[in-house]
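Next up is a structure, given as structure tokens.
Rather than the whole complex, this shows some of its chains in their spots.
Each chain carries a letter (A and B) given by its place in the written order, and its residues are counted from 1.
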Amino acid sequence: MAVHHETLTVETRTKVSTIDITARLRAAVTRSKVTNGICVVAVQHTTAGVFVNENADPAVQKDLLSHLGKLVPRDEEFAHAEGNADAHIKSVLTGNDVSLAIRDGELVLGRWQGVYFADFDGPRERHAIVTVIGD
Amino acid sequence: MAVHHETLTVETRTKVSTIDITARLRAAVTRSKVTNGICVVAVQHTTAGVFVNENADPAVQKDLLSHLGKLVPRDEEFAHAEGNADAHIKSVLTGNDVSLAIRDGELVLGRWQGVYFADFDGPRERHAIVTVIGD
């Protein structure tokens, strides 16, 4: 059995954004030399998330971030005094880890699926740990 | 170590629905011959999800879908022009992968837990990949 870790660094440029990390995950899977197994992506921050969604029309990411902003408005009254309570809540709603299958040396994703890193309190340098485990 | 993949096909019949896939996952675990390990279910679509919730009272699934419809109304104004932006957002909120323990050859679930495939933009033929990894 092989276990392969990589740290993925993401530089975000705006307050709220999503970044397609699919190609970087595919490269990590190739480097791991794992043929069959799983890949876990775990964000190392509490105001960021990771999820799988459409990679074709950028409007989907825009709608998602806009709607999350309606569900958790930044200017609502919160007890946490740093002004980013909304980002903590969005991180829990989207989740901050994703598990995917690896088959025949490839990450298994549907035709329209991409893996997105979401920053809800940028811009910052962000990190996720990618773990590939299999044979 | 063993890694076992199966593709699960789900036929949905209405626009929005959840389908209990627990028995099919248990069968996949049995076929994998894995005694101890984990099982990852990853949906291959961006307008569908998978989650664990109550398997006793069907009203729970009804309440869940109804409430998701309130949190993300289908007729809200979205940039994505295909009319299913709400389904993409619901997929992110519920999540589209689940990881479960396998112990003594059995999927470990609580007494009232079932695993549900959720389609937010049906009816369609849908797919999920089930990966069992362990010894």
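The rule is simple: contacts are C-beta pairs under 8 Å (C-beta built on N, C-alpha and C of every residue); 3 or more make two chains touch, one makes a residue touch a chain.
Everything numeric in this text was worked out from a predicted model, so none of it was measured.
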item	value
Overall copies of the shared sequence [whole complex; 2 in view]	3
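The rule we apply is simple: only the chains that are shown with their structure count from here on.
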item	value
Separation of mean Cα positions, subunit B and subunit A [Å, integer]	19
Subunit A residues within the subunit B interface of the complex	1, 36-38, 51-54, 57, 59-60, 62-64, 66-68, 71, 93-95, 98-101, 103, 108-113, 133-135
Residue ranges of subunit B touching subunit A (in the complex, touch as defined)	1, 3, 5, 38, 40, 42-46, 71-72, 76, 78-82, 85, 88-89, 91-93, 95-97, 99, 127, 129, 131, 133
